[in-house]
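Only one protein chain is missing from this complex, and each of the others stays in its spot.
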Amino acid sequence: MSAASFLRRLFGRPRPGTDARVQHAVSLCEALLGERGETSGATLARDLLAAWQALDERQRGQFFDVLALEFSPDPEAVGKAADAYRDDPAPRNLIRLQELAEPARQELFRRLNMAPGGTAALVEMRRQVLRGLDEHPDWKPIDNDLLHLFRSWFNRGFLRMQRIDWRSAAIVLEKLIEYEAVHAIQGWPDLRRRLESDRRCFGFFHPQLPDEPLIFIEVALTQGMSAHVQPLLDVKAPMGDPARADCAIFYSITNCQQGLRGISFGNLLIKQVAEDLKREFPHLKTFATLSPIPGFRRWLDRTETRVKLAMGPEAEARLALLAQLDEPGWSSGEVSEALQKLLTRLCAWYLLHARRGEEPFDEVARFHLGNGAALERLNWFGDTSGAGMKRSAGMMVNYVYRLEDVERNHERYFAGHTVVASRAVEKLARKCVLSQLPEKAPEA
Amino acid sequence: MSAASFLRRLFGRPRPGTDARVQHAVSLCEALLGERGETSGATLARDLLAAWQALDERQRGQFFDVLALEFSPDPEAVGKAADAYRDDPAPRNLIRLQELAEPARQELFRRLNMAPGGTAALVEMRRQVLRGLDEHPDWKPIDNDLLHLFRSWFNRGFLRMQRIDWRSAAIVLEKLIEYEAVHAIQGWPDLRRRLESDRRCFGFFHPQLPDEPLIFIEVALTQGMSAHVQPLLDVKAPMGDPARADCAIFYSITNCQQGLRGISFGNLLIKQVAEDLKREFPHLKTFATLSPIPGFRRWLDRTETRVKLAMGPEAEARLALLAQLDEPGWSSGEVSEALQKLLTRLCAWYLLHARRGEEPFDEVARFHLGNGAALERLNWFGDTSGAGMKRSAGMMVNYVYRLEDVERNHERYFAGHTVVASRAVEKLARKCVLSQLPEKAPEA
Amino acid sequence: MSAASFLRRLFGRPRPGTDARVQHAVSLCEALLGERGETSGATLARDLLAAWQALDERQRGQFFDVLALEFSPDPEAVGKAADAYRDDPAPRNLIRLQELAEPARQELFRRLNMAPGGTAALVEMRRQVLRGLDEHPDWKPIDNDLLHLFRSWFNRGFLRMQRIDWRSAAIVLEKLIEYEAVHAIQGWPDLRRRLESDRRCFGFFHPQLPDEPLIFIEVALTQGMSAHVQPLLDVKAPMGDPARADCAIFYSITNCQQGLRGISFGNLLIKQVAEDLKREFPHLKTFATLSPIPGFRRWLDRTETRVKLAMGPEAEARLALLAQLDEPGWSSGEVSEALQKLLTRLCAWYLLHARRGEEPFDEVARFHLGNGAALERLNWFGDTSGAGMKRSAGMMVNYVYRLEDVERNHERYFAGHTVVASRAVEKLARKCVLSQLPEKAPEA
Partner (left out) sequence: MSAASFLRRLFGRPRPGTDARVQHAVSLCEALLGERGETSGATLARDLLAAWQALDERQRGQFFDVLALEFSPDPEAVGKAADAYRDDPAPRNLIRLQELAEPARQELFRRLNMAPGGTAALVEMRRQVLRGLDEHPDWKPIDNDLLHLFRSWFNRGFLRMQRIDWRSAAIVLEKLIEYEAVHAIQGWPDLRRRLESDRRCFGFFHPQLPDEPLIFIEVALTQGMSAHVQPLLDVKAPMGDPARADCAIFYSITNCQQGLRGISFGNLLIKQVAEDLKREFPHLKTFATLSPIPGFRRWLDRTETRVKLAMGPEAEARLALLAQLDEPGWSSGEVSEALQKLLTRLCAWYLLHARRGEEPFDEVARFHLGNGAALERLNWFGDTSGAGMKRSAGMMVNYVYRLEDVERNHERYFAGHTVVASRAVEKLARKCVLSQLPEKAPEA
C-alpha cells in the first residue's frame, strides 16, 4: 500500500468528538495534499489558512490531534521500504524509503506556506504546539516536522541583517518594545534613547516576515567596558561620541519568535555585528557583553548548595550573611564588605563550576561561552533593578568576544565544556569557600 | 550505531583513485557536518564552497561519487528504527526513524547554503548532477536530496513576481537574452522592443538569487487574438496602445534554471500575471497564448503515424502531399490548399488525440492544458521562422485562459486528461482522416 | 561700478557693535560670494553653515541686520541699468538689469544650499526672520529673497506625495505628533489609531528634507459624512471596513514648516489625495472635510457684531442667550433649543457673509472655498473639546469637494469671492437675524 493510499484510507472518515470546523479544516488538508496542479493548490492553501485561523484554542487542539495521528508515515509501508533498503541499499530503494519516511505533514506545511501569510501562520502554529507539548506529548512529531522545515526556511543564507534605528518602520519598532526580554523597554522615549547615535541595534529578518525581527541585539558604544547597566538604560543619559568609543557593549539580546525555538540565530548575529562595527569604527578595541546571571540566586537557594555552604569553617557566619538576602531592602542601605566578598566569590565559583549535566548551569553563560566568548569580569551591583536583584543579587558579568580567540574558545567549549575565564575571575573562584571544601565540588 | 558514528566510520578513510582536491572537499564536508556551533560552521561552509568551485569537471564527478556513496543513511540503523516504528508507532520512534532516514547530504546542503552564494552554487550543483545522471544513475539520490530542499526553498511563498522592463537592471536583462528558449532574442534592440509599453514581461525571483529570473513570461497587449508571431517579434513593429487592447497574448514563457528542473513555476506565474493585468487593464477580455507545437512534425514522422496515414482511401495522394514537407523551401512558394487542409486537420487531431502514456503527446499542450487553459485556435503559418517550420510546419496554436473556467478545466484534465478544446478545433479533428479510420486511433 | 565692486566696497569693513562671531560669518559670506570655482565653494558653504549655526539668537539678529543692509543691490548701479533698459529694451540691457536687480543675498543662499543640510538651515533661517519681522521691518528683503528661492525649490514638480502609515519611519511619525495643529495627537497610541486601515494619511516631502513632511492630511474612510470629530479621534474607536466606506473625511490638515509660509501646498495635496483615493476605492462617493470654524466666536465677540445683534426685535432675549456662552460649563448641561437655533443661524451667516476685506472672515473657509470646495453642512457640537468650544461654540462644518465642480467653484471664488454653499446652509443664513436687519450686513 502506497503512502497515498494509506492516507486515503484515513481521509474523509468521521472523527467522533471532533468539531465540524475542525473536520472542515482537516478535509482541506486532505484536498490540498491530493492536489496535483498548483492552480487550485494556491486557493486551497488560502482556504486552509483561513479555516485554521478561524479555529479557537480548543479546536486547534483537536486539529493537532488529527495532524499527529493521521498524517504520519504508514508503519507497515515504511517498514517494508526499510527492509528493502537494508537488503539492497540501491538508489531506488533509498528514494522510496525517504518518500515513505517523510510524514505527509511536511508536504502539507510546505503547501500551506504558499498562501500569503503562510509562513507567519506556521510559526504561530508551532508556538501553540510547543505550548501544549507537556500536556500532549503526542504532538511532538508536529513540532519535529515544523522545526525540520524551519531549519530549511530560516537557514542563515535566507536571513538579512538590518540595522534598526529611528528611521525604521514603527511597525518594526513596536515589536522591539513588545519582545525585549532582558531589560524591558519603557515606551517610545526609552526606545528612542536606545537607538541614538551612540547606540546600535541590529536584527535578523526573513524576507517572508519583513515586519518581524527574528532576533535583535542592542549595543552601546562606550569608552571603557561598562560595569553597570542602569546608566545604559537611563532615558536621560548624556549622548556619547561614537567616534571616541573604544568598546562595544552588547547589553541585550532577544529571540523574538517562540515558534522558532531551537533555531539558533544569536551566535551568527553577534559575530556579524562585531564584524560590521569593527569596519565602521576601526578604533573599537573591545567587544563585550554586559550580561545578567539569571541562575545565580536560584542555584544559591538549591538544597545542594546550601548543604555545602553549611559545611567547613565559619559556616554559621556565612549562612548569617546569606540570610540577609532574604530581608527586603537588604541592598538599599550599607552592604557589608563581608557579604559583598562572599557573594562575589560564590558567583565566580558558580559561573566557573556549577553545572547542569556537563554544561554550565547558567543559561546565559552557556550561550556566550558556546559562542566562543570568555568570562571577563564580575560587576557588583551591575543591575540594581528589581529583576536584577532577584536574579543575581544585582551582579552582572562581562563576556568578552575576542575575534581572534572566538573559534578556539568555541572549540574548547564544545570539546570539554571548558569555561574560558580571566585570571581575575579564576582567582575569585579559587578564594571561594566551595573551592576549599575537601570533597569534589557538588554537581549543580 | 548512531547515524553520526556510521558516518564517522566512513569519514577520513583514504579513497583510492580520488584526487587530493576532492579528498580535501570531502573532508570539509565531514568537518561541516561535525560542527556543533555556527561560528566555525559559517567559515567552513565558505571554505567548502570555494573548494567545490575549484574542482574541475572530472573532479566534481568524483566528488558526486563520494557524496552518493558515503552520505546516505546507514541501512542497518534505519532498518532497526523502522522495525521499532512498525512495532510501536510512538512519537519517539517516528522521530528517530526520520532522523535516520534523512541522508546526511541534506544537512550538508543546508549548511553549505549558509555561505554567501551557497544557494546559487547548489542550484548549479544539481544542474551538473542532472547532466551526468544518465551515465551515473547512482547520483540519483543527490538529485533527489537537492530537489527535496529546493522544493522547500523555492516554495511559492518565498518567490517574488517582478515586472521586468527597460528600467530593470542590465544584469537581469542580459539573462533574458541568454535564457529565452522559445523565440530567441536577437540582442538589445530586440529585447527593448519586447519591453515597450504595449508589452509586459514578468518573472519570478528568489530573495537569494536577486539577479536571476527563475522563469519569465512575455506578453503582448493586442487588439484581437494574435495568430502570427512574427509581427510580435518584429523589432520595428509599430507601437500599440495598451489602453485600447482587449487581449493579452502570452507569446513566450521560459524556465531559466536547469538546476531547478521539476519545480513548477509556470502555472502560478501565468495565473498571477493574468490577475495583475486584469487589474491594470480592466478592459482586457482575452488571456491567451500564442504557442508553438513542438512535437507535431516529430509525431508526424513516427512510423506509427505514417502507417496509419498510408491506410484508407486516397492514401497515395495524402502521402504525396506530405512528402512535400521534405523538400527544402516547400513553404516559400504557393502552398496548395489541399496540403494546408491536410496539415491543419492532422494538427488538430494531434493536439486532441495523440498521447504519450495517458497525457497529450505535445509538451506545451500538456503544460497549458494542465494549467486549465483550453485549446482555442490553430494558426496556419503562425511561425514562419526556420525553427517554427521545423517544429510544426509553421503552425501555432492559441490556448485560452478563461479565468472562470481554469479550475474546472484543470480538474477535468487531471481527472481524465480531457483536452478541453473549442468547437472549431474539434471539428477540424473530426474531419481528419485519422478520425475516420475504422480501428482505434494509434497511441502516439 | 559693477555689483561686485559695490559689494567689495562694503566687504571687510569693520562693523561697530557687531560680535566677532557675526563678523566671521559675514566674512565667510563675502568669501563664498567671491568664489569662482566650486571646489573651495563647497567647503566655504559648509563653514558658513557651521558658523551660522553657532550664532545665538542675538547674534543672528545682528547677522540679519548685515544681510539686509549690505547684500542688497546698489541703487545707483541698478538705477542706471534701468535707465538704459528704458531707453532701449534690448536683450543685453534687460540681462544687465536683471543681474543688478537681483540681491547678492540670493546667490549667497543658493551657494549656501550646496552644503549638506543647507536647505534645512535656510528654511530655519526664514522662520527666524519671519518671527522677528514685526520688530525688524528692514529684514523684509531677506524674507522676500528666501521666499523667492523657496518658490523655485519647493515647486510642486519637486515634491513627492507619500502615504504615511505605521510602516513609515519613526523619525517621520514623531513629526506628525509634534506638528499636528488641528486636533493634537496624544502620543503614539493615538497616532497609531489614526494610521489604521480605515484611515489614510498623506504628506508632501521634498528630496532634500526626506524626514520632514511639508504638509500632511489625515483622512477617515467612513460610511456617511461625519458630523462629529470626537469619534474620529477616539483611540478606542472600532475599526471601520474601508471596503464598505462611501465617504472620505479630511479631518485634519497641517502645514509643518513655518519657514515655508506663503508657499501653498494644501490645495494640491487635497486634490491628489482625492484622486488617489478614488482610484483605490472606486466606491467612494463623497470627499468632504470635517473642519473647525476658527474665527466664529472671535467674530461673534467683535463690537461690530454685538452692535448689530443688539438691534431689531427681541434683541434683549438674543443677548441673554449669547451671554450664556460666557458661563463656564454652559455646554455641559442641557442647552436650550433657542440657543442652538440662534448659534447655528449666526454661524451659517458668518460663513456666508462675514468678510475680511473681500474674502471670507474665516481662514479655514478661505482655504477650502478657494480650493473649490462647497460649504455643505453645519454640525452642532461637532467638536466638544475645549479648543472646539472656544473657537466655535463646538460647531464644525463640512466642506465638500465635488471633483467635477472644483474648478468652476474655484474660479467663481476668485472672480467674486462667491461662497458656494448648500441650500440648507443658505436657508439657515437667511433665517439669521442679521439677514433681516434693514441695513447692509456689517463688514466683519
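All chains are identified by letter, namely A, B and C, in their written order; residue positions are counted from 1 within each chain.
The rule is short, and it goes like this: a residue touches a chain if its C-beta (ideal position, glycine included) is under 8 Å from a C-beta of that chain, and two chains touch if they have at least 3 such contacts.
Predicted model only: the values in this text are computed from it and were never measured.
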| item | value |
| --- | --- |
| Displayed partners of the chain not shown (whole complex) | B, C |
| Hidden partner chain, touching residue among C:Y85, C:F281 or C:W380 | C:Y85 |
| Contact with the hidden chain (one of B:L173, B:I217, B:V273 or B:L309) | B:L173 |
| Chain B residues touching the omitted chain (full complex) | 166-171, 173, 187-188, 192, 211 |
| Residues from chain C at the interface with the omitted partner, ascending | 36-40, 42-43, 68, 72-73, 75-76, 78-79, 81-83, 85-86, 89, 91-92, 94-95, 97-98, 101-103, 110, 113-116, 118-119, 137-138, 140-141, 144, 148-149, 151-153, 155-158, 207-208, 264, 267-268, 271, 370-372, 406-407, 410-411, 414 |
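As a working rule, only the chains that are shown with their structure count from here on.
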| item | value |
| --- | --- |
| Contact graph of the chains (line, ring, star, complete, other) | line |
| Chain separated most widely from chain C, comparing mean CA positions | B |
| Centre-most chain [mean C-alpha coordinates] | A |
| Inter-chain centre distance, chain B versus chain C - centres from mean C-alpha coordinates, in Å | 60 |
| Junction residues of chain C, two or more chains touched | none |
